[in-house]
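Just below is one structure, and these are the notes that go with it.
A protein chain is absent from this complex, but the other protein chains hold their places.
Going in written order, the chains are labelled A, B and C, and every chain counts its residues from 1.
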Amino acid sequence: MIKKLFDWLRQPLGLIAVGIAFLALFSLAAYGIHYTQQAPAQPVQFPHKTHVAFGIQCLYCHPGAARGPAAGIPAESKCWGCHNQIAKTQTSALLAPLKDSVLSGTPLQWVPVAQVPDFVQFNHRAHIAAGQNCENCHGDMSKVTVAENPQIFNMGFCLNCHKKVAGDDHVKLVKLTDCGTCHY
Amino acid sequence: MIDLKVTEIKMGEEHVGKWGMVIDQDMCTGCQACVAACAMENNITFVGEKDSGYGRSMHWIRIERFWQGEYPEIKMTPNQPMMCQQCGSATCEPVCPAFATVHSQAEQLNLQVYNRCVGTRYCANNCPYQVRSFNWRDYKRPEPLANQFNPDVTVRRRGVMEKCTFCIQRIHKAEDKAKSEGREVVDGEFTTACAQACPATAITFGRVDDPESLVSQLARRHGHGVKHLEELGTLPNVTYFKGG
Amino acid sequence: MSDKFSRRDFLKLAGVGAATTAVLTGCGPASRYVKREPYLQMPEYNYNGLSTFYATTCRECAAGCGLVVRTMQGRALKTEGNANNPLNLGKTCARGQATLHGLYNPNRVRGPIKHSRGDRLYETAADPFNDDFNDSEANMNWDDATQAVADVLKKYQPGEIAFLLGMAPDHLFDLVADLASATGINAPVRFGALSMFESRATLSQAAENLFGESGLPFFDVGGAQAVFSFGANFLETWLSPVSYTRGYAGLRQALTKMRGTLVQFESRMSSTAGKADEWLPIRPGTEAMVALAIGRLVSEKRGGTIPRAFADVEPADAAAASGIALETLEHLAETFASSGAPLAIPGGAALGQSNGLAVAEAVLALNALADNFGKPGGVFFSALAPNQASYQRPASAREMQEFVQKMADGKIKALFVHGVNPAFELPASLDFKNALKNVEQVISFATFPDETAVEADYVFPDHHGLESWGYQRVTTGSAQPVLSGAQPVVSPYYDTRATADVLITAAQLAGGNFASALPFKDEVEFIKSKVSNLMGEADGYFSAPDADTFMAYFQQYGGWWKTSDGRSTPNSAEALNRDLSGAESEFTGAGEFFFIPFVSPTLAEAGANKPWLQELPDPTTTVMWNTWVEMNPATALELGIEDDDVIRITSDAGVLEAPVYRYPAIRPDTIAMPFGQGHTAYGRYAENRGVNPVDLIGQHFNEAGDLAFAGMKVKIEKTGRKQLLSRLESIMGVYGVGLGQE
Partner (left out) sequence: MTGYNKKEEKAPAGVHHHESHGEEHLREQHLMLDPLPRGQMNEMVMESMHETSWKFWVVFAILSVIVAYGLFFSWGKMIAEGLGIAGVNRPSYWGIFLVNTVFWIGISHAGTFISAILRVFRAEFRRPFTRAAELMTTFGLVQAGFSIFMHMGRVWLFYWLLPYPNERMLWPNLHSPLSWDLIAITTYLLSSTMYLFLPLIPDLAMARDRSTGWRKTFYKVLALGFRGTEGEWAHLRNAMNIFAWAIIPVMFSVHTIVSWDFAAATRPGWNSSIFGPYFVIGALHSGMGAVIMVLAVVRGTMKNMKYFIRPEHFDAIGKLMLLISMGWAYFFFNDYMVQWYGGDKWTHQLLHFHEEGPMGWMWLSMLVFNIVIPWAVLWNRKWRSTPWIVFIVGLLINVGMWFERYIIIPVSLSINRMPFTWRLYHPGIEIPLGIGTLAFFILLYMAASRLIPLVPVWEVQEGQMAHELKKFGRETVVSVSELE
């Protein structure tokens, strides 16, 4: 019985079947990896580049970055402050979710793009204070609509920069490469 | 380059830590406020009756008391809050194969890096103070209890060791605040959750390397403090006063 | 594609496959696919990622400690003491810390519910740790609920309506008291198990007998040099544990002054006795005699005439009766007499006996002898809170008995219960549950699904203390008059409503007297009306030009208090010129053991549903999650009882079974049991855990009407069962049990 199966698999047709099965598995795995690297669907296709083009500073909408750990997503009252004066808001299909949300009082559900795992205690303020610009980590927002991560925020990314910034300053290097600086 | 001298042994009298604690056992009433405060601050899980009775409670701080003598001449020994002593030369550190428990050179604390821990539990065996707790299970915290979690502290899952951190999140917050205001952290500006709650002010926390800090002053004024199991060369940073 | 396997299915399948791969490769989408909601309108004092702190008042007990709660984006994260509040000066007890486990407790009453009496308020499950429970869903809306309250108010005669309130919050008590005085309904009755075990009525009665003035005495432990505590367990649960603990720290403060001495007379060693320099395991019932004997010995040492109060007592008799050697009494008298600032405190089980009033008088007389009234380290009358005219003590147990009797007789037709859980806290012998059956309408305002709420017709849940407005008068513990203010630190998690709001609205709906009694828009306006008169008072911690500003400060600082000492000095002129009785107390019951119930310092009357309070080890025994019986090891040996053996305790009022903890610091003729467990409802962490010692307490009172909870003798017998107690301590390391060295 099993022998028959093996014999069948040895035929050209069987080999093709094996090949297809293998390819299917491989592509599923490849798709899986691809899938996790995709920016998830956002409620609004927020065009960062348009806003940046208007000259709006990052910190205008994400003021938390200068003050504390989280940059934050702006309250919708902030969006609405400008948008309710823009005629297009009333008509544009792309802006409909914003309009509906504000008028119905149900918050939009954004999907955070730039995230670190929960065992990392990241503080925006210290990075801004150290003279880092937003785009050093988040990429050039004048080129994207929905925010995308230019890189994965993993420990190597953090450490590379920390080491570079510390340079020859030993005290600084100790502080910036201390496990307890980010993990507690 | 690999620096293997991470757990360099620093013996001798010249050792001064950075953060330290002074605990006045004469004042401690054993009221458990520190234990509760610690649990609330650090997202410590409760384990239920069965596990807690089997030595699996997750308390980062426990209050020990023993008995002296026989009834009616019996006395309760001074309550002794035990938490991680943040040793200068900790025995837990060299034995971790993954560097999950390491010495923070920056803060002079014993760190437990949860996300690096693989759960060999060697550190806990080797801790002479027995102050490490292991996450034996994923203990259930039904909704909405999780709303109370402190976002500054990682929520630990099963298979990970944990222990008192001297509220390192508060240290960082205070340092961050001081830095943003262009100054040094002031003594007494912040304190650990246990010290903050303690109604008897039995716990004092601060910089031991600053002779003017309250902890240093207390240590000097009492003059007869005890560091537990100092003879092992662990260089603990918590000083106890038996008082009385 | 066939019909059976649509494209959507395929994508699902692919998604599952991809997700699996992703999890396996370690970059699981689970953490990436979080949703975040921004504020629609961010509160102006909020910042993303930064905490906001609110001052409020702790509601875990009635002491009124100020809290500062750390919140972030609408969640309460941590409670700390309010450093400005003179009562607790930034400190909290364990219960205050765990109040968040009440706020976010998995078993709360989620909205207004009408149900038949006895129906559970949440599902039950075999394993409280792993099975899912669900709270009962609200089956009314608040409009109907308010209408129901209004209907009850209208339907019955004012005299048939009664309010039973807890010790906190005070603003609701004031509101109901105003309502009562304006409409003729029964004045609200306040009760709490803590006050029952504190014997507050006895304290104030003794003060009235000795000083001619009723009030709650204030004992300045921190300023004293020698503290003689007769049963007062002030470090654990007595009156205001946080401030008394601070006092204790002051007593022990060896840096600035001489280290004070603490002597504790108590038949079982509490934390306070454990911290004492001398613990005297006194025979229950002889406290008055011992206090008088010490008084006599002190006056003999001083020479001169012996005051009338101490004239009748014979120290040798006292020594014989109490089991304290005469030499010890003499040496104690020496300590007391030679101390610069001696202080004697009556409290706890010493007052909960048939002669409790005599004990309180005798101990206060000791203070009169020491002449420490109104002096640092002495006795004062507690400062009255800012908007308080006179000391209002809670109902004594006898008054509660009368109240329950009225219920049983059908004189009360509608009962409103708030902030107290009489079905659990009152001794079973009072038979509150049966009396409740004769009440036509019972409305509970319980936040949690407690035993009383289960027995009610309606449950109209109040907010949790951290979601509430209010104020609390600090009755004792602070030299300054303090009114602790409460404000919501988070918006209500469930569909609950402030009871004050419900009553105000219902009163409007009921119309007539009711409407005019509460002419307020809402609770906040009521509170404003009550506190804004403090705006212009002298010595205020802050003052304000107008009521709105004052209210803003009131919230910001967490209350209002004076900067001056508000305590008064009792008139002790005649205190020693009375005959004081040193007679031993009488014990009821036929058993051979004295039975001492005491309040668990971590759980108390309402902590059992907070899992972290359950997991806190008891300060003296380190037991967690259960009830134990303390028994002297010698007695246990004699009876052949070992640790964790379940024994049956029989009193003249009831029977209980609980496991034994061999406690080395208790009299051999005494057993003790903590109060706090034994719930039959109250959420998954409390239910069916341990037993409730009040089930053993009969209807016996002292002269002041307080419950003689420690005036019992009980029988014990072995059941042959074992129940392992969870202890933090090692039975091997601490007691040497099982080490093989015995």
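In the analysis below, a residue touches a chain if its C-beta (ideal position, glycine included) is under 8 Å from a C-beta of that chain, and two chains touch if they have at least 3 such contacts.
These numbers were taken from a predicted model, which means no experiment stands behind them.
Trainee: Touch partners of the unshown chain, restricted to the chains that are shown, please.
Mentor: So, taking every chain into account, the missing one touches A, B, C.
Trainee: Among A:Gly19, A:Gly81 or A:Gly156, which residue is in contact with the omitted chain in the full complex?
Mentor: Looking across A:Gly19, A:Gly81 or A:Gly156, the contact with the absent chain belongs to A:Gly156.
Trainee: Just name the one of B:Asn135, B:Thr165, B:Ser216 or B:Asn237 that touches the chain not displayed here.
Mentor: B:Asn135
Trainee: So that we can see where the missing chain sits, which residues of chain A does it touch?
Mentor: 154-156, 159-160, 177
Trainee: At which residues does chain B meet the chain that is not included here?
Mentor: Given the touch definition above, chain B has residues 2, 4, 6-7, 51, 54-56, 62, 64, 66, 82, 91, 94-99, 116-122, 124-126, 128-130, 132-138, 158-161, 229, 232 touching the missing chain.
Trainee: Need a quick check: the contact residues on chain C for the chain that isn't drawn.
Mentor: With respect to the unshown chain, the touching residues of chain C are 728-730, 732-734, 738-741.
The rule we apply is simple: only the chains that are shown with their structure count from here on.
Trainee: Which chain maximises the distance between its CA centroid and that of chain B?
Mentor: Result for max centroid distance from chain B is chain A.
Trainee: Go through B-C and A-C and name the pair with more C-beta contacts between its chains.
Mentor: More C-beta contacts join the chains of B-C.
Trainee: With chain centres taken as the means of their Cα atoms, state the distance from chain B to chain C in Å.
Mentor: Chain B and chain C have C-alpha centres separated by 30 Å.
Trainee: Need the CA-centroid distance for the pair chain A / chain C, whole Å please.
Mentor: 50
Trainee: Got the chain B residues that touch at least 2 other chains?
Mentor: Residues of chain B touching two or more partner chains: there are none.
Trainee: Hey, what residues on chain A touch two or more of the other chains?
Mentor: In chain A, the residues touching two or more other chains are 117-118.
Trainee: Which bits of chain B are touching chain A when the two form their complex?
Mentor: These residues of chain B touch chain A: 99, 102, 104-107, 109, 111, 113-116, 152-155, 165, 168-169, 172, 176, 179-180.
Trainee: For chain B, which residues are in contact with chain C within the complex?
Mentor: Answer in residue numbers: 24, 26-27, 29-33, 35-37, 39-41, 46-50, 52-54, 57, 59, 62-67, 70-72, 74-76, 79, 139-140, 142-151, 193, 196-202, 221-222, 243-244.
Trainee: Note which residues of chain A are touching chain B in the complex, please.
Mentor: 117-119, 121, 123, 125-126, 129, 174-175, 178-181, 183-184
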